[in-house]
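As you look at this complex, bear in mind that one protein chain is not there, while each of the others sits in place.
Order of writing sets the labels: A and B. Residues in every chain begin at 1.
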Amino acid sequence: MVDSVFGQSIPRKEDDRFLTGRGSFVADMVLPGTVYASFVRSPYAHARIKRISGARAQRSPGVLGVFTATDLKGEVGDIPCAWPVSNANIKTPAYPPLARDVVRYQGEAVAVVVAEDPYLAEDARELVEVEYAPLPVVVNHEEAVKKGAPQLHAEVPENVAFRWGIKGGDVDAAFREADVTISQRFVNQRLQPSAIEPRASLATYDPGTKELTVYLTSQNPHIHRLLFSLILNIPEQRIRVVAPDIGGAFGSKLACYPWDAVVAHLAIRLGRPVKWVEDRTENYHGTNHGRDQVQYVDLAAKADGTILGIRVNALVNLGAYLSTAGPGSPTILFGFMVGGCYTIKAAKVDVTGVFTNTTPTDIYRGAGRPEALFLVERMVDILARRLKKDPAEIRRKNFIPTDKFPYQIALGLTYDSGNYPAALDKALDLVAYKNIREEQAKARKQGRLIGIGLSSYVEICGLGPSNIVNSTGFAGGLWGSSVVRLHPTGKVTVYTGGHPHGQGEETTFAQVVSKELGMPVEDIDVVHGDTKSTPMGMGTYGSRTTPVEGGSLALSARKIRDKARKIAAHLLEAREEDLEFADGKFTVKGSTKAKTIQEVAWAAYMGGNLPEGMEPVLDATTFYDPKNFVFPFGTHACVVEVDKDTGAVKIRRYVAVDDCGPQINPMIVEGQVHGGVLQGLAQAMLEQTVYDASGNLLTNSLLEYLVPTALEAPAIETAYTVTPSPHNPIGVKGVGETGTIAASQAYVNAVCDALGVDHIDMPITPEKVWRILHRK
Amino acid sequence: MQARSFDYVRPATIAQALKVLGEGGGRAKVLAGGQSLIPVLKLRLAEPRLLVDIGRIPGLAFIQERKDGLRIGAMTRHRDLEQSKLIRERYPILADTASSLGDPQVRNLGTIGGSLAHADPASDWGAALLAFETELVARGPNGTRVIPIDRFFRDTFKTALRAKELLTEIRVPKSAKRDGGAYLKLKRKTGDFATIGVAAQLGLNEKGSVAVVRIGLASVGPTPIRAKRAEEALLGRKAGPTAFAESAKAAALEARPTSDLRGSEEYKRAMVEVYARRALELATHRAGR
Partner (left out) sequence: MATKRRASRAKRPPPGGNGGHVISINVNGTKYTRPVEPRVLLVDFLRDDLRLTGTHVGCDTSHCGACTVLLDGEAVKSCTMLAVQADGRSVTTIEGLAQRGRLHPVQEAFKAHHGLQCGFCTPGVVLAAVDLLQRNTEPSEDEIRVAISGNLCRCTGYVNIVRSIEAAAAEVGRFEGG
């Protein structure tokens, strides 16, 4: 009897290797003869390279070579952008693998040294002589578009990479009809993803098979393979990218980084495996930053709190170059979601992408949705303040009604399913909203400041339907892929095009297949990350693995089941309709004649006794193109108390009510909520990338870039509603980013509520609070 | 990040250590717990030619209470000070300090002597020990000398220790019956240096007036400093909110913080006042035990 484990919090299959130190991360890998690369990076944010000499470095012990852009000419091409958003007049200036003539951000590499061991490589790196002629620097995007600002790329006037916009409904009419309009400027500050594992690559070339293998800290090995093929001009089928265990990514291991391409080339050039492991300083300078938008938002509403329209004018800081998916997150994934959970009939969003002398920005957990939901949830609270209404009731009043799904919003997207009032009510109930308001009033009389902030969200994930995605300019479809293969001995190997790195799909996918095929989870192994064994795949990001890769998986498993049923019927000499399938067994109704699916797998493998015309072996492949995105939703509530003397804010309670549809493994879902919430809170409380006016990255270590420890992390209470996605094969939505999308504004709403102010920009440091309290 | 090459020696005795330091020609550095030095070496911010590891020299790590006060060996780890029953009960200001520093792993290796000799302006030990008439014992080629703490910190990363000297002991005068102290550290998050730190150790007489008080401040100048005017504002007065408020105000004025990523000068100064008041309150509460 096989218990269906779908829906159960079974322990994870992947844990054993991590708990015993047997994970296989790129930095752990060594091949015979490996040599080590070390990159020489510009200390200047903007400078002309006058001269580079590697002569002294060359003579340093153990050095095999020193290379610059000149040496790569004709061998390593420029780094392409895979998401040059359409209808935005986007400029795609060259993004060289090593700087050619000009460096455009602090940390851009100008040369690479290869030596026999990493210590010697670092010693030699210091001996590379580079003469720079500094150029004027601009680090702020609002400054960069002004007349007279330093220009980064000759072909990009005003440093404007793109102007993108969408609209729906009649925004001008909405503002004319409004009883009240609110305007607010928001800064969604630049962040550093800070996965604990720094990035690394290890490349090796086999001159016999002419195959290049790259072990890479990648969230999407097939995409990296494609890009390496273009950049290195090597036939795609002769490149193998292996993404082994990855120590967290949060979007920062999605992009194609120039130095990985350089490492791959050097392996071919030098005939030795070449390894490069970035240190944290390099990670902070070079691995993509996230967010960095300035937003000017106007909201139009009626006196009764009905929101009529929203207008957003945003500038996003792209950094010095277009990163692989850089333009897409602040446009597509941002713009469409500014209406949030509400029936806002008119919306207009304009986003200007700007180059500055800073690290390129790209996907970071939430990718555009935190920026969108933050602004709308803040505007709702400001509106509530203006109208002196309860922020919970304003939300409720404007929610998309539950009976209206699938619901097409003014901007054209169709939300698949939702029940926003249920999540709100649950959150209000769990946090004891009425009691908190009473306590708040009492406390105020005693001079204590308590605040409560709500954050209702809906977000777009499960990327995504290829036709929509293609139309946005993304150079790829976002279908999911899977192979389900039954072995003659009755075991299962699942190959997926996703590449989980902490999200637990080695377990949850086994649970999905277990449910479909009635086979024990222990017998089902999930393989991912190696382009040589897995089907063409799109990787893991955008909370797509469970809905899209998992959807593909369910369909493959069902194909297997359907074929197995036919074989079982054949073997049992019964009609298919007369068979029942339960607990992994096909039984002829009303009899004991049965075949287990394992027996069917053996028969399929044997091949000699199968229905006429049927191919042997139980093996199914599915490329699943979802019909729509999925739209998880929820309401979070945050209760804070403020220390009036110091401005320090303490989180007294944090309640998260989320709906990602049916949960394959509730424990894993909860883990994603915890992690996402803390990252969202960290943006609101602690984290911020800081550059000085010369383009020096001041937050270049974990000393200055403030990632929370267990002592800064609050208790996080979770609860759920379950509203399936009608179009997904297993009804599931994503949940990997919801916490990050909801939490920042829950916190800011709470602090603003405590202080009785409209807005405070993140991170809300104690000093900012103190200044408000002490009128400074 | 990897350090540049250096030579390494691990003397077995103080005499050997002094000999090696003497021959070092100024480019030898003492390696105590390494929690300040090794990060500096890894970031290549310093290039010693020789590291002198004093970690195995016996007799340098101890916590003893004598008739005249506390004696702490320079190689005593923060962790041992944090967990010492004697320290927690009789010198809680020092337990506060030990547990405010770094994180558990850092405290398991880092030493009070190493921290003092490193002389970071944010030095928690510096501020806390300034709250006593602490004496620092140094051994050199010419013998032993005692350096009063008021003369120990010269400048950022610079102490009165000479290149060929070794800090061996810290002497804290006896805690009297109605003594109390506290060290309060404002920081952005765990493991951060102090945004500001205030150490206050005071002694009350039978009438509840402040008979003796010393206040040390961290992160508000090129070195840890004493807030002498804050002390004067309190001396002889009844311990209580009015006196504390005035003393705290004086401490804030004496502080010389600079604006940086931890906060503006204005905010830091204001926090010195808040934390000084709170430290004095806690110290008084402990004095009343």
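In this section, contacts are C-beta pairs under 8 Å (C-beta built on N, C-alpha and C of every residue); 3 or more make two chains touch, one makes a residue touch a chain.
What you see is a predicted model, and the numbers here were worked out from it, not measured in a lab.
Engineer: For a quick check of understanding: of A:Gln8, A:Gln58, A:Thr343 or A:Thr621, which residue touches the chain that isn't displayed?
Structural biologist: A:Gln58
Engineer: Among A:Leu135, A:Ala443, A:Ala594 or A:Leu702, which one touches the chain that has been omitted from the display?
Structural biologist: A:Leu702
Engineer: Which one, B:Gln64, B:Thr156 or B:Thr190, makes contact with the chain that was left out?
Structural biologist: Looking across B:Gln64, B:Thr156 or B:Thr190, the contact with the absent chain belongs to B:Thr190.
Engineer: Decide which residue listed in A:Ala99, A:Ala367 or A:Val677 touches the omitted chain of the complex.
Structural biologist: A:Val677
Engineer: If the missing chain were put back, which residues of subunit B would it touch?
Structural biologist: 1-8, 10, 31, 34-35, 38-39, 41-43, 51, 53, 55, 79, 102-106, 108-109, 190-191
Engineer: Identify the residues of subunit A touching the omitted chain, counting contacts across the whole complex.
Structural biologist: 9, 11-12, 14-23, 25, 27-28, 52-55, 58, 61-68, 70-71, 115-117, 119-120, 194-198, 245-248, 250, 269-270, 277, 279-281, 501-504, 667-668, 670-671, 674-679, 701-703, 707, 709-711, 713, 715-716, 739
Keep in mind that, in the parts below, only the chains that are shown with their structure count from here on.
Engineer: Between subunit A and subunit B, what is the gap in Å from one C-alpha centre to the other?
Structural biologist: For subunit A versus subunit B, the centre distance works out to 44 Å.
Engineer: Which residues of subunit B touch subunit A in their complex?
Structural biologist: Going through subunit B, the ones touching subunit A are 1-2, 4-5, 44, 103, 186, 188-193, 261, 263-264, 266-267, 270-271, 274.
Engineer: Once bound in the complex, which stretches of subunit A touch subunit B?
Structural biologist: 118-119, 122-123, 126, 279, 281, 645-646, 686, 690, 698-699, 703-704, 706, 708-709, 711-712, 765, 767, 770-771, 774, 776
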